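Attaching a single structure in structure tokens format; questions to follow.
Only a single protein chain was left out; the remaining protein chains are all shown in position.
After this line comes chain A, so read on.
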Amino acid sequence: MKLTEDDLYRTSTQFKHWSFTPSQLAAQRLQTNIQASERVKAAVQRQRAQRAKQLDPASASESDRNGTPVPLDREVNCLTVAEEKKLVDTFCEKAIELGGFFKFPIEVTATGIQFLRRFYLFNSPMTYEPQTISRSAMFVANKTEGHHMPLEKYAAGFPKATSEQVLAPEYLLVQALRFNFDIRHPFRALKGGHLDMIEMARGNAYTFASHILKTAALLTDAYFLYTPSQIWLSAHLLADELLTLFYLSTRLPPSSPLHSKTLTTLRSCAALLSSHHTFTSPTTSAADKAAKDKKEKEEVQLLIKKLRQCRDPDKLDLVKLNQAQKRDAVDGEGLEEKKAKRRKLEREGYQKEADSFWGPELPRRENGAGGK
């Protein structure tokens, strides 16, 4: 009984409420921007109208209550979607610094930033000032991630903010978050995936490649034909092709002519290793393996049988041969050892020549024996 990652993710609020296509995301931001701009313009309009009623029409260009000069006749210059996004992005960056300042665990900071980004999908920085919201978002993120920091201590970390200012936008924030507090971060997934990869390399690929090195690599001409590096990489290629190709590409850029050359060599070495009967890929079935082993055994049995019929009778008893050689060496005292040996062999050769069966073998045997 095991739920897949897919099963788990599909029931998450992150998937259900906070996953978008790029065009959906752009459209949502545009909608938020349009609404906020309208509201700002309407509010300014109202204020101006109110002021116009109260004030002498002569004083045309007047400051508003906050001291910001707003020319009466000019349309308010609202932020564009891109400008809003840039502002939000900036405050997200500042939130990382904030998290660093308070030494929050990364998931607290990360959750706070996602809260901020979610909040500004439905609200504009023109309506709610990002600095105020980000303070509150980070505080709620602390509570959400079970990393509680007392409000007083948190607020004291800011030169200008009070506890009340941190708490004030809390309801606004959680409402905009639609009470979805759970953020699925990729941190744990990275650790898991990384462990999986180590496991792949160490557990399966390493064990498998190491097995090839202890069998097929020793039992074929691999050592004659390839370097140690080529052999292990080929064995690893057979164990885990993707991982090995990736590894290779980190060492040799795929654009380099050496890359394809090396790979060709590795593939031919891998072909050699995998041609050996001891080689079984993870996909080989037990039946295939048994059939392969049986075929191999039969072939070898036939060969041994054949060998018995074509053995060199002279070399059947190496003990005797060795003794004979020693004897010859004693007999041929005064003669050069090599000469004596050759003579003996030549003598034997003539005898064999008489034997029509062995005749054709003579010259080769003479050379070979003479060299020893």
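A few comments on the model shown:
Assume a contact is a pair of C-beta atoms (placed from the backbone, for glycine too) under 8 Å apart; a residue touches a chain by one contact, two chains touch by 3 or more; residues count from 1.
Keep this in mind: contacts and distances are computed from a predicted model.
Only one of "tRNA (guanine(10)-N(2))-methyltransferase", "BZIP domain-containing protein", "Mediator of RNA polymerase II transcription subunit 18" or "Serine/threonine-protein kinase crk1" fits the UniProt record of the hidden chain, and that name is "Serine/threonine-protein kinase crk1". Touch with the chain omitted from the figure is made, among A:90, A:131, A:175 or A:229, by A:175. From the options A:51, A:117, A:147 or A:259, the residue with contact to the chain not on display is A:147. Although one chain is hidden here, its contacts on chain A can still be listed: residues 1-6, 8-13, 15-21, 23-24, 27-28, 30-32, 34-35, 38-39, 42-43, 105, 122-123, 127, 139-140, 143-144, 146-148, 150-152, 163, 166-167, 170-172, 174-176, 178-182, 184, 186, 188-189, 191-193, 195-196.
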